[in-house]
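I have a structure I would like to understand better, so I am pasting it below and will then ask my questions one at a time.
Subset of chains shown; positions unchanged.
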Amino acid sequence: QDLTVLAAASLGTALDEIATLWAAETGGTLTLVLAGSSALARQIEAGAPADVFISASPAWMDTVAAAGLVAEGSRSDLLTNSLVVVAGAADAAPLDLADPGALPARIGDGRLSLALIEAVPAGIYARQALANLGLWDAVAPRVVESDNVRAALALVAVGAAPVGIVYASDAVAEPRVAVIAAVPPEAHDPILYPAAAIATGDMAGARAFLTFLQSEAAAAVFRAQGFGLPGG
Amino acid sequence: MSLSVEIAHRFEGLALDVAFDAPPGVTALIGRSGAGKTTVANVIAGLMRPDRARIALDGAVLVDTAAGLWPPPQARRVGYVFQEARLFPHLSVRQNLLYGARRRGRLREGQAELGPVTDLLGIAALLARRPGALSGGERQRVAIGRALLSGPRLLLLDEPLAALDPARKSEILPYLERLRDQSRLPILYVSHAMEEVARLATTVVALDAGRVVARGSAAEVLSDPGAVPALDPGTAGAVIEAVVEAQEADGLTRLAGAGGTLYLPRLDAAPGARVRLRIEAQDVLIARDRPAGLSALNLLPAQVLSVHPGRGPGALVRLRAGDAILLARVTQRSVAALGLAPGLPVHAVVKSLAVASGNIGTAG
Amino acid sequence: MFAPPSPAEWEILALSLRVGLLAVALALPPALLAAHALARWSFPGKALFNGLVHLPLVLPPVVTGYLLLLAFGPQAPLGQALDAVGLPIAFRWTGAAVAAAVMAFPLMVRAMRLSIEAVDPRLEQAAATLGAGRPAVVLTVTLPLALPGVVAGAILGFAKALGEFGATITFVSNIPGETRTLPLAVYAFLQVPGGEGAATRMVVLAVVLSMGALLVSEWVAARAARRVAGA
């Protein structure tokens, strides 16, 4: 089946591979429309042609659902992710987040690179975690915010900031950075990527594709890209 | 067709207030630099809206600001040759020439013919060039051609020949004369050059500091010693009419006029044609007795009408020769020596060749 | 790394070119009109109009894209009207061109306005005395003399259209083969780990493309200028 999938841009690589698998399995073509979740959600509301929406945050899926555009019972949490603290590859010593002085010391008079702390999910989660770990007030003056996680990661990669907090899925493939700590998942709300069929699209095809996304083949691709799967 | 003009406008530094009629033929607008001549032309063309203006062409009111009548330039059919040529730099000379003809559909109707105009203005070889590669005089000639080819019903020429050399001037003047005679267009001709004015103008309007200081037929204004102060003193001269009698073998033309026979260099006119001659006051000598053995061929019996001493050493003497009026500019010393006084019979001596060809025109 | 473009890259390149050209074509007539109005007319509300013209420049591109989505989306009356007449633009490459045209519009107007202002009004007067009404003056004198600026404006618009990202992705999304122009492709590559190499290739292609366009345009403008200078 030919389907149009609107997905958060960070899923691009994984979905590319899954599209190949899908074609092999069903002979159908996937059109992957990649942009920020906010833009995609608004476009769906405005009537964009879409069969499947995969959001990087539950909030935007909620918005689409509130508009009555999510196909009855098709929504599920497809993926999870986790946050990691990264530093330049040359500065790979592990960091102990439990030590309240460690992170500020690592930042020094440099910067802590995050995604937008009020707008972009990765930034929202990171601030939540730092607050819960009792570190936020100490680091807040040193925070710089980028419009997406990849940009936040790039600041660390090029050395503009010594430390950053990004998704584990982004950190895996960047050779210029090293993961120096994992952020405890309990310190922030669960990071979820909901997926759903869109009520104005090809709902049957969409449900089939959503099922395919739960398959082991798809799961292997997601895991390889650093994503987690709900419940395991 | 005739033109009637009334304009009032206040500039910082100049209060323009003029009214004049321009009968068919050429009306010369003369006056010093800054007198307001170009301003008058701009108002007539519709390029400058003055405080108040009323312009009628052949009785039909063209402009009346009091009545809110102010048609745009393109609706006026006023051909305008500007002081600076204003050629379109992106068009070739040919395209410049045909611009107005195109706009007015004259090209389609075959009314505009390039050949005669380009030949006459000596610009046939320039047709493919662009204005950027023309000399100053070439540019002005193209501008004249462009205005002519646009089919105007009134022609404004603002010092069109100022940038031309004398040879070119004398080549173009006959064409302007022909235009005046054949088209019956009213032509308003701004110029400083008295020969041109005398040769072309039917009517002369003299401006000074925005006001009309003399106005009337060319013959009147130019031979009126009273009007001379408004003009340049060196440019006084009478305009007389004469009839061609014969073309003689040695290249001279015999004319009847000014109460006698005149010999002039060959005029391009058939016997019987009426011509107008401008005889500059400074080219006329006065003799008590008919002189002999003199190289001047034109000795006209005349009578002194009046003597007008000037501010300098000169005097203007008005003479009647037949039914023509002549002006002679002589020294006051000669006035005394010859005892010139009204009523005295004298001879006016006019050199054949002193009547420069620029001062001879066909009568309009 | 600098192997010739792959078919997929060619597709993106060709689409970008198509979008850029259509954007310029769409923006040119209204830009000329606006430029002429700003340069030569006086009318009430001119200052406001001038402000409106500049709006796409001042607004964050995302906002412009969002406003376009609200105005021309499939649900919006305008969008539906266009759809009805067979000219759908929402989520189409034509929509990408519309977004680029809107973003390029102020740049084009400014360049053209300056050139129109620089045309000697005395030449326009001369044309009027030769019988040219206002439209004829504009077409035969003003525009030809302003040609270098019109070309410059079009180039500027084309370059902007090639680089436009924010308004485009917000309005028509990032649909491969339909609205995924070069900057959107670069964005997509940059959002995933390891995409930098592909993004760099795209950027190089964009630079090569626009340099070519610039060279051509400069040549056209120089020719136009030479025509005017004579010889």
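We call the chains A, B and C, going by the order they appear; numbering starts again at 1 in every chain.
The working rule: contacts are C-beta pairs under 8 Å (C-beta built on N, C-alpha and C of every residue); 3 or more make two chains touch, one makes a residue touch a chain.
A quick note: this is a predicted structure, and the numbers were derived from the prediction, not measured.
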> If every kind of chain is shown just once, what is the true count of each in the whole complex?
Replying inline: A x1, B x2, C x2
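To be clear about the criterion, only the chains that are shown with their structure count from here on.
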> Which one chain sits nearest the middle, judging by mean Cα positions?
Replying inline: C
>> Between chain B and chain C, what distance separates the C-alpha centroids? Give it in angstrom.
In response: 56
> Using mean CA coordinates as chain centres, what's the chain A-chain C distance in Å?
Replying inline: 35
> How many angstrom between the C-alpha centroids of chain B and chain A?
Replying inline: 90
>> Under the definition above, what is the set of chain B residues touching chain C in their complex?
In response: 45-47, 72-74, 76-80, 82, 84, 86, 88-91, 99-100, 103-104, 129-134, 146-147, 150
> Which residues of chain C touch chain A in the complex?
Replying inline: 62, 66, 69-70, 73-76, 90-91, 169-170, 173-177, 187-195
> Taking the complex as given, what residues does chain C use to touch chain B?
Replying inline: 122-123, 125-134, 136-137, 140-141, 144-145, 147, 227-231
